[in-house]
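So that we are looking at the same thing, I have put the structure below in structure tokens.
All protein chains of the complex are present and in place, except for one that has been dropped.
Going in written order, the chains are labelled A, B and C, and every chain counts its residues from 1.
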Amino acid sequence: MSITLHYFASLKESLGRASDSVDYLPNLTVLDVWALANQDQPLPNLILAAVNMDYVPLTSLVEDGDTVAFFPPVTGG
Amino acid sequence: MSITLHYFASLKESLGRASDSVDYLPNLTVLDVWALANQDQPLPNLILAAVNMDYVPLTSLVEDGDTVAFFPPVTGG
Amino acid sequence: MIVISENPFDPWQALQDYQTSAAMQGQYGATTVFVGTMRDFNDGDTVKSMTLEHYPGMTEKHLSNIIGDAKQRWAIIDSLVVHRVGDIYPDQPIVLVAVWAAHRGDACDACRFIIEALKSNAPFWKKEHLSSDQSRWVTHNSKGYLNTKVSD
Partner (left out) sequence: MIVISENPFDPWQALQDYQTSAAMQGQYGATTVFVGTMRDFNDGDTVKSMTLEHYPGMTEKHLSNIIGDAKQRWAIIDSLVVHRVGDIYPDQPIVLVAVWAAHRGDACDACRFIIEALKSNAPFWKKEHLSSDQSRWVTHNSKGYLNTKVSD
């Protein structure tokens, strides 16, 4: 099984891709998932995270099959 | 010359008339004008006054030719 | 613009028309609107219709002062106030307040200020005609509470 990652807006542009997939391992946090997909490149400042479309802290644990999204502060409306 | 009085809404209905006219005298207050037009019947509670379409305190002095309006609290909008 | 209207009006149509006619394209980023509509109930009674009395002349003067105050306090591009007078029936709009500004802080705060000031001070009086065929003057407006804390 695996974890799906999505990137949005300026983060997507700077990474040069919109999504990733990493293998599931027990006890992964959101930040671990980022590191696995991005060769330990640090998460840029201010980036927010959502798991299965709900905001979560970066220390939140991830389950197998989860979708994790990373994006900059929102500017809609 | 004279002072014109206007009454509105429930006050107009209870008085049974929409306007009055009283002779001008020096040093009349808004409350004096009411008393002259209404045979010393006391001004009902909560009634507001305007002179020449601006809100004024009841103790405000009236000039010759002024229009004085009396009305209950407003309930528009 | 301030309009005192003896005839029913559609607030959305009025906004469409006014915005098309006013020369403010490209400038405004925020529009805030309040519409007060006649309900068929009030204070527990069924209301068939309402008669709205006003003080002609003072009404316009007073609304103009309120909008002048709002323009001094907030960066407003334009505003539109329409208020019905005369006989009004359920579902008919009574009042429309619209404010256009570059930023939402100005549009929202100014619109709120105008409707609250209008309700507190503008010389309009409502008389309700009930289903029991009795009539009564409305003696108070409902509260315009504000629980929202807004900063960002």
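In this section, a contact is a pair of C-beta atoms (placed from the backbone, for glycine too) under 8 Å apart; a residue touches a chain by one contact, two chains touch by 3 or more.
Values in this document were obtained by computation on a predicted structure and should not be read as measured data.
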Displayed chains contacted by the hidden chain, counting the whole assembly: A, C
Contact footprint on chain C, counting only the chain that is left out: 10-13, 15-16, 19, 25-41, 73-74, 90-91, 102-105, 107-109, 112-113, 115-116, 119-120, 141-152
On chain A, residues whose C-beta touches the chain left out of the figure: 6, 8-10, 13, 50, 53-55, 69, 71-77
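Convention: only the chains that are shown with their structure count from here on.
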Where chain A and chain C are represented by their mean Cα positions, the distance between them in whole Å: 47
Length of the line joining the C-alpha centres of chain A and chain B, rounded to whole Å: 71
Distance from chain C to chain B - Cα centre to Cα centre, in angstrom: 27
Touching two or more other chains - residue numbers and ranges from chain B: none
Interface hub residues of chain C, defined as touching at least two other chains: none
